[in-house]
Structures are given as structure tokens and as C-alpha cells.
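Data first, discussion second: the structure below is written as C-alpha cells.
One chain of protein is taken out of this complex; the other chains stay put.
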Amino acid sequence: MATPNQKRLGVLTSGGDSPGMNAAVRAVVRTAVASGWDVIGIRRGYNGIFTHNFVKMNSRSVANIIDKGGTILGSSRSNRFMDSAGRADAVNILREAGIDGMIIIGGNGSLTGALELEKLGMPVVGLPASIDNDLVGTDMAIGVDTCLNTIMEALDKIRDTASSHHRAFIIEVMGRNCGYLALMASLNGGADVVITPDRTPTLEEVSQMLRQSRTFGRSHAIIVVAEGSSLKSDEIAHYLTKEIMDYYETRLTILGHVQRGGSPSAFDRIIATRLGARAVQTLLSGKSGVMCGLVQGRLCETPLSEVVGRVKEVDAEIYELIRIMSH
Amino acid sequence: MATPNQKRLGVLTSGGDSPGMNAAVRAVVRTAVASGWDVIGIRRGYNGIFTHNFVKMNSRSVANIIDKGGTILGSSRSNRFMDSAGRADAVNILREAGIDGMIIIGGNGSLTGALELEKLGMPVVGLPASIDNDLVGTDMAIGVDTCLNTIMEALDKIRDTASSHHRAFIIEVMGRNCGYLALMASLNGGADVVITPDRTPTLEEVSQMLRQSRTFGRSHAIIVVAEGSSLKSDEIAHYLTKEIMDYYETRLTILGHVQRGGSPSAFDRIIATRLGARAVQTLLSGKSGVMCGLVQGRLCETPLSEVVGRVKEVDAEIYELIRIMSH
Amino acid sequence: MATPNQKRLGVLTSGGDSPGMNAAVRAVVRTAVASGWDVIGIRRGYNGIFTHNFVKMNSRSVANIIDKGGTILGSSRSNRFMDSAGRADAVNILREAGIDGMIIIGGNGSLTGALELEKLGMPVVGLPASIDNDLVGTDMAIGVDTCLNTIMEALDKIRDTASSHHRAFIIEVMGRNCGYLALMASLNGGADVVITPDRTPTLEEVSQMLRQSRTFGRSHAIIVVAEGSSLKSDEIAHYLTKEIMDYYETRLTILGHVQRGGSPSAFDRIIATRLGARAVQTLLSGKSGVMCGLVQGRLCETPLSEVVGRVKEVDAEIYELIRIMSH
Partner (left out) sequence: MATPNQKRLGVLTSGGDSPGMNAAVRAVVRTAVASGWDVIGIRRGYNGIFTHNFVKMNSRSVANIIDKGGTILGSSRSNRFMDSAGRADAVNILREAGIDGMIIIGGNGSLTGALELEKLGMPVVGLPASIDNDLVGTDMAIGVDTCLNTIMEALDKIRDTASSHHRAFIIEVMGRNCGYLALMASLNGGADVVITPDRTPTLEEVSQMLRQSRTFGRSHAIIVVAEGSSLKSDEIAHYLTKEIMDYYETRLTILGHVQRGGSPSAFDRIIATRLGARAVQTLLSGKSGVMCGLVQGRLCETPLSEVVGRVKEVDAEIYELIRIMSH
């Protein structure tokens, strides 16, 4: 039972799930409880506000979830929250439920919603959770490291097969507007060619790079493609099947939704726990309208207005590093 | 150096690679060496015979490969081996190289080739290596168990996501003419519906099963489809996207070539090692034209003529077990 | 609610936990529910009978547990169940709770208890769950395959280090009275020497084998010791540290309780599910006092009286195979 003056915190996860969301929810709940707050979990994202899908949470509610993928609070799209009347309703419902502040865990779309709630007077702190690593305001979002490890393990397996058969494998990884996953996967998986929304070679250039790599004595080739690239993975497969048939047999694999799942890695559990605790402390200190992130190895806050609608740039030097390493 | 009377064994891997092929090659080589044989590895499958792609092997050649996926001997298709003149050439080349017997590691196509070599007078013993588990003459082929674990881990990851978003996931797994992987993956991954070349429900039945599973209170649905089923995974995805939109959002993932890779599991290393040693002993005992397999927990031989061109049936009771478990 | 004539099944897990116990509980519950039974879970092993630690179970109670290690029903020792008066009390308590039959999941000690319950008139079917694989009546107990994979992964990691430093590693694995895990781990992990309760070389013989393996050009040595061997791992470490210091630096690692944990492997989920379903069908068919197992690839029943108090023998040929493979 909440005492008369006890503050009440709402927490929700939204958008595509990412590994470590549960670790973040756990940290939010336990830190809030330790600070004397009452905690309400809102299920199924912003939609849960309208359906009053609320659940009282305590330290036991988040036991044994630090190692679980997905989100115990669920997630879904909410059309009603998309328009301003809906958002005004949402704030009223939250207030009627006695909620004094919200922590919103998710990606760019979810944090855009958080900023809107804040504008309507609800104290809000955001946490970056997204496998794409496209969020400004944090060097790594919650879930990115696990996703990189999942992709890397898939590439390690595919190399076994590629190498046994002298094959060229085209691997499509997630990343709608950001090439981070494709780039880092290429670095870790020993790729010959990487194709991202930022840098897209022509088909001729791809084929030229593969011919060249063959001359280095390589027994196989790996081409990593971010899903959001203008040059599509199936186009590349179609082109290369004929173009480099004297060098390699071409195969295409789209990694798909396995990239979102899995028990969070050590790094993701650490940042989820640290950021979850930080978000509660930030709200407690009276700040609102910010996202907590990890910048240059330190926890810090960035205004949501500087986060939403932008896409973080990747380090251009990585492209050159991949090129040197592919020799 | 081979002494005048020393027997010389040839070993090759052929067809699609499967995890544990290297463990089998290692066991073949070390058992043959311990039996006083000279061993020649033939690289790149039957094709390597024509290109004289031979490599002398000893115990050190197979050090540190028991845990590696793929095959160090490589694999490829050989058109020349497809016709009888080519096969006659192959036997002559092997004889000129002083090879007294062959061990062929692979799936149905590879063992068909083995039988042809045997008919031309070359002593041959086959070993079953294939992720499909469609081979008659062995309860489990080398690579199946690793593949099942790879699929299972992918399903575990996808369930994280499916459950967080109330989604229906269609997962296409390998298996061109055999539903074994799909069936066992369904059992291990808690699938609601399984679709195999042997048993293919109609689209209406699939949708009916999913509606029913929803009434059991399930938060997500998993449909596993063998690639060789007459009902294709993308057709199912297209149909369900509209048909069950009130229940679940539909998503499709094709697991692809990750299923062939990875460090072999404990089970695959054990059977690969035991069968590799057995194959050498079988050849040494004067038998030929057989495949060594694991039948009812014991190593035994089956004539290659009873193995090739057939497809093992899966246990029909498993379908019923999956149905009961999906409630 | 149980209808007047509805049968009521009790299920408990007992003894050391093993991966796949939860998959077995899930299969027992869902099969029983599908057969119209009422199911009661008894928590914390036989002890839970005395403390009336009963929980009504349905299909939802066992959702999302197929991939979880340990046992959701818990386990513990029960001194009271050790004497005959206690066991008579236990049967009375079970009868008062309306339980018509029991399924007991565990190892040798647990199945001994099952046999005692049966002698007192309670219908009982046992399921073999134990990482040791010492149980007569099943080729593989539930949990063994996962444990073998856990040990194998540890050995793969240790070989990385051993090989970099020219070290001899002594690895102690579980197995109080049975060398199965040590033997199979040696086969999978490329061990030079295996020491089991059945076959214990002298310290001099161990050192001789290592000197010999060095002459084969090996860069490291692995000695696997079953915990129940008469020659103890720390004795060996102490002896070898000086004895082979010119060849290798000696290190000892006791793998410990990680061997019991982890998400069950594909094989363990399959046999746990099949055996769990089979146990319910067996009880339903009127049989009692038996354990369901997997013998020569088929499910079958063995009288508990033939199971308890015995130790399965391992295949002696494996020792010879390990010797040949270590060259």
C-alpha cells in the first residue's frame, strides 16, 4: 500500500524488444523500491495506458528476469497514442492512477512518445533500448552488445560452411537506418565487403572486391548487408550468382528475428542495471525530459529533444579497418 | 613413407557439410594410422579425385579439429563423377595412387557415389553425415544433433520476441524431403503447428490450430515448416498476416545456412568418433559396400544398396506428442 | 475442480537436479491433463509430502519451462522418508490428498523411494533423471546429454589455454560411482588420460602416458578424472607438478556445480518430453513399480526392483577408443 505521501512511478517498455530490457526493468523497480517509491508496471507499451493494463510491482516481481530476453512488460503499437488527443488522454489516465513520473524504455519511436508525455507535464526519463544502436545520447543502447554477439555466432557458423564449399555468403543483418550492426559484424566476422545505408558500393564494385579477395588466397567470401541499405541483399545475390560463379558459389541468408532475442550479454546486463538505477535517481533529483545514456564510458543525461528524430553516425574509420582486415 | 605391403586408405567428405565431419575424419585417420595404414585425404569431394587433390595425412593432420564445424577436406559437386565414364576414370586414378580402400563421408548423394565406386571394384565403406537425418541405416546421422541444438537455440531466442509482442512466428528449417528436423524442433521449441513433407495441413487448418491455441491462453504462436513441404513458408506467412491479425502479428524467419555450422555437439563428436573408428575396422575386416551406422544404440553395418535412394520415415507418434504439448 | 471420478496424479522431483527435469514435469502435466487427470505438484521432493507442500497444476503451470534448468518443483533431502514409519505416513498423506498415482523423477535414491511407495500400495512410475548416467534401464538418463555438452564446452575452453602454455590440465568431472561422464568427456575433449572408478591407472602409469603423448608432438595434455575415482584429482596434480615439469606445467580444475545447470539440450528435451508422456500412459494403462527409459532407441519399462541399487556399466571399448584417439 502506498502511504499518503509516497511517490508512484510508472514504467513501460515500447517498440521492438531488445535483450536487456528486463534487466533494466529490474533495476528500475528495485532502485525505486529502495528509494521508497511505489512502482506500477504498464503492460504492452503505450497501449497499456489506454487499456489500464497496470500491475503493481515489487522486488519479487522482477526476480529471475535479469537473464531473460524480451520484456516481461510486453510491447505493442498504439495508434491512439499517435495523435495529440490520445496523448492527452494518456496523461490523464496516468494522473488518475496516481503516477508521479514515468520511465520509458525503448528506441527512437518510444522516446519520441516520452518527449510528448513530458511536454504534457508528466515527468519522464527515457532509457535507450534498441538493437540498432542508432540512438544519439548513448555510445551503446541496451541490447546492441547481445545482438552483436548473436550475429557474430551466426557468422562463425556460416564461415564453417562457406570455407568448406568455397562459397560467397551474403548475410543480411538488422539496421533500418544505421549501419552499426553491419559494420561491427563485418569487423568481428571477418567480412570482405560491408554494405550500409551510409556507404553503398555498386554491384560492380562488390564483385571487384570479391575477385580481389580471391587473389589474396581466401577460401570463401562474406558480404554483410544492413537491411536498410539501398542495395538489397537479394539483388546482390542475384547479380553475384552469375558474376562470380568461377570464383565462388553464392548463397544468401537473412538472419531475421533471432537477432532480437537471447539472454542478455554481460555488457548489456551491466549497462541495463546501471542505467535503470540512474533513471530512477535522475527522476528523483527532479530532472525530466532526458534520456540516461553511456557517453565516453560515463553515465550522463541528454535532453530527449536532442535524441529523438536523429540518427547517430558511425565511425568512418571502421570502414577502412574492415578493408585492411579483409586482406 | 609407405612400406611395400602397407595398405593405403583414401578418405573424402562430400555433399553438404555437417558438424562432426571433421571429428569423423580425425577418427578415420587416427584409427587407420594405429592399424598401420597409410592415409590419403582427398580434398573437395569426388572432384578432388580428378584434380589429384590428394594430401598425405597423419595423426597431427587431424589435431585440433574435433571441435571445428565444416570439413577440413572441403566438399564440392563433381559433374564428371555423375557419368559412368567419369567414375571409371576415378577408380583408375585412385588405383594409380595406390589406394586400397575408400571411406566416404556424406549424405544420400555421396553414398550413391560410394556404391558406384564399390561396383567398380574399389573397396568402400560409407559414413552417414547429413543434417537432414533422412538416411536409412542409422538412427542419427553425424551432424543432426548439432543442427537440432542450433535450431532450438534460434527458437528459444525467437520465443523471447514472440512472447513480448504477441506474435505468430513462422520458422522455416532445413529438410528437403524429410520432416525430422521440423518435428524435433517443434517438440523442443514448443511449437503449435508443424508442417512437413509427410503431413501438410491446409492453410485453414493452420489458422484453426492457432485460434485454438490462443484460447489456451498462449501469448504467442510458433509454426515450424520443413523447407521441402508442399505448403511454402512464405505462402503461410502471407495467408496468416490477414487471417489471424486479431490474434497475432505474423512474422517469417528462414533459418538458413547457420543450421549447417557450429562446433559439433557432444553427441555428434561421440558418434562421429565411434563411427569413424568403426569404418576403418570394417574395411580392415574385408567388408565393403556398406555404411556404418548407429541402430538402436549399437554400431552396425547396412549395405549401401539398402541405404541409397531411400528416405527414412519419422516416428508418427511425434506428431501427436507435439499436439498434446502445444496445449 | 476434480469431478467425482476424476483421477488425481501426483508428481515430484527428487535428488540432485538435472537439466530436463522441467521438460519432464511439463510433459507429465500436459499429458495427464489431456488424459483428463487432475495434477498435483509436490514441492521440494519427498519432504513436500510431509509438509503438504502441494500445488494444483494445469497446462499453464508448465508454460515457458521447457528451456529452464533445475526444477520448478524444487528438491531436497527427507530424513523422515528414510524410515519405514515415515514412508507409511507419506502414503497416508498422499491418499488423504486424493492422489491415485505418482510419478517420481530423479536418480537412484529417488527411485528407491519410488519403489518403497509402490510396495506400500501407491501406484508409481519412475523417470530417470540424473547427470551421472549410472541408472540401469535407460541408455541415457534425462540431463546426461546437457551435462556432457557443458563439460565439453569447458574442456574446449581449457584446451585454448593449455595449448598456449604447454600445460597438463587435470579436470575433475562429476560421477560418484560411474565413469560415464569422464569417459565421454575424454572422447569429446580429446583427453590423453581418463581415470574412472572402474579403471584407475597408477600415478606412474599416468605420468608414462603423458610422456608418451608428448613424443607424439602434442602441445598440451588433458587428464579427465571422475570424482568417485580412488585416485583423487588433487593427488594426481600434486604428483604431476614435479614429475612431468620438464614436459608440462600442471594445473587442476574441478568443474563443480556448473555441470548440473543450464538450459537442457535438444536431446534432453526430446527424451524428457517423450518419457514424461510415456510415464503417464504407463500409469494409465495400469502398470506400476516400473521406470520408463530409453533402451536401444525405444521407450520401454523396467521394474524399479531391477533399477535401484545397481550401477550401469560403461562400454569397455570406449577406453580403447580414447587411447587410439589420443595419439
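Order as written gives the chain letters A, B and C; numbering starts at 1 within each chain.
Keep this in mind: a residue touches a chain if its C-beta (ideal position, glycine included) is under 8 Å from a C-beta of that chain, and two chains touch if they have at least 3 such contacts.
Note that the coordinates shown come from a computational prediction; the quantities given were computed from them, not determined experimentally.
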Checklist entry - Of the chains you can see, which ones touch the chain that is left out? => result A, C
Item to check | Residue in contact with the excluded chain [from C:T71, C:T138 or C:S265] | outcome: C:T71
Checklist entry - For the chain left off this view, which of A:M152, A:M209 or A:L231 is in contact with it? => result A:M152
Checklist entry - Where the complex has a chain not shown, which of A:I42, A:I66 or A:C178 is the residue touching it? => result A:I66
Next on the checklist: Which candidate, C:W37, C:F169 or C:Y247, sits in contact with the chain we can't see?
Outcome noted: C:F169
Checklist outcome for this item: Across the whole complex, the chain not displayed is touched by subunit A residues 26-27, 30-31, 33-34, 59-60, 63-64, 66-67, 139, 145, 148-149, 151-152, 156, 159, 163, 184, 187-188, 190, 216-218, 263, 265-267, 269-270, 273-274, 277, 295-298, 321, 324-325, 327
Checklist entry - Since one chain has been left out of the picture, which residues of subunit C touch it in the full complex? => result 13, 17, 19, 44, 68-71, 74-76, 150, 154, 156-161, 163-166, 169, 251-258, 260-262
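Methods note: only the chains that are shown with their structure count from here on.
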Checklist entry - From subunit C, which chain is the farthest off, judged by mean CA positions? => result A
Checklist entry - In angstrom, rounded to a whole number, how far apart do the mean CA points of subunit B and subunit C lie? => result 28
Checklist entry - With chain centres defined as C-alpha means, what is the inter-centre distance between subunit A and subunit B in Å? => result 35
Checklist entry - Rounded to the nearest whole Å, what is the centre-to-centre distance of subunit A and subunit C, using the mean of the C-alpha atoms as each centre? => result 39
Next on the checklist: Give me the residue numbers in subunit A that touch at least two other chains, ranges are fine.
Outcome noted: none
